[in-house]
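For reference, the structure discussed in these notes is given below.
One chain of protein is taken out of this complex; the other chains stay put.
Moving on to chain A:
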Amino acid sequence: MHDVVTFQRVSKRFGATLALDEVSLSVPEGQIAVLLGLSGSGKSTLLRHVDGLQRASAGSVSVLGTDLATASGARLRALRRRVGFVFQQFHLVGALTVLENVCTGALGTLRGPRLGLFTYPKRVRQEALGHLDRVGLAEQAFQRADTLSGGQQQRVAIARALLQRPEILLADEPVASLDPESAGQVMGLLREISAEQNLTVLCSLHQVDLALSWGDRVVGLRSGRVVLDRQAAGLGRDEAMAVYSAVARVPAAA
């Protein structure tokens, strides 16, 4: 199976902070890779590099055959169309309906600006409704997005990303605001879709147990460095928890 995401010695600097420190990582097609790490360890930053929302200070990032150091304009947009992103804070437009929020996922394939549900083609609306149904929110389709609970908004964000029919899905703590049961449901959903469509998933989590039960692979970050990179199967809970300890006890992954 070929790699769809390749990081080669990628570093990212924000002033004095080194958010990513020589990260090298390859993710093969269809894999569910889970990122673990303390707050501020660089998980969000890593995900943002995959979608070209941030650019590496050093090293190279290649996604679906596109070199992100040089991609810009139409080429970057074409890549982003193939990569879905579910953000930590959902990032929905509160004043718009739930369905219209999902429809914005199709903007990359449409021409020109859109505002108002009726400006989206019927097939887009139908497909969007299908995804909403899949995440269990078809009934809320015409409510304003800001009237939903955090967990519901998270699922809308997932539906929006799915409407892109992405080849890679980036999910930044997609279950952070959910109760344990809904968290399990959402992770199950991601797994199901990944299996159906051979979708590659990069997902950051704070729950070691979820990572071990739903991920194919676990990548641990500490202060921007990869300190653990193993298949989930056979990885012990304590070994994974060590990512969170203050001093590095786990030897850096090969």
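Heads up, the rule we're going with is that contacts are C-beta pairs under 8 Å (C-beta built on N, C-alpha and C of every residue); 3 or more make two chains touch, one makes a residue touch a chain; residues count from 1.
One rule holds in what follows: contacts and distances are computed from a predicted model.
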Which listed name, "Dimethyl sulfoxide reductase anchor subunit", "Acyl-CoA dehydrogenase family protein", "Phosphonate ABC transporter, permease protein PhnE" or "OB-fold protein", is the one UniProt assigns to the chain that has been left out? "Phosphonate ABC transporter, permease protein PhnE"
Which of A:Arg13, A:Arg55 or A:Arg144 sits in contact with the chain that's absent? A:Arg144
Identify the residue among A:Phe7, A:Phe87 or A:Trp214 that touches the chain left out of the display. A:Phe87
Note that chain A touches the chain not displayed via residues 51, 53, 77-85, 87, 89-97, 99, 104-110, 112-115, 117-118, 122, 125-126, 129, 138-139, 141-144, 146-147, 157, 160-161, 164
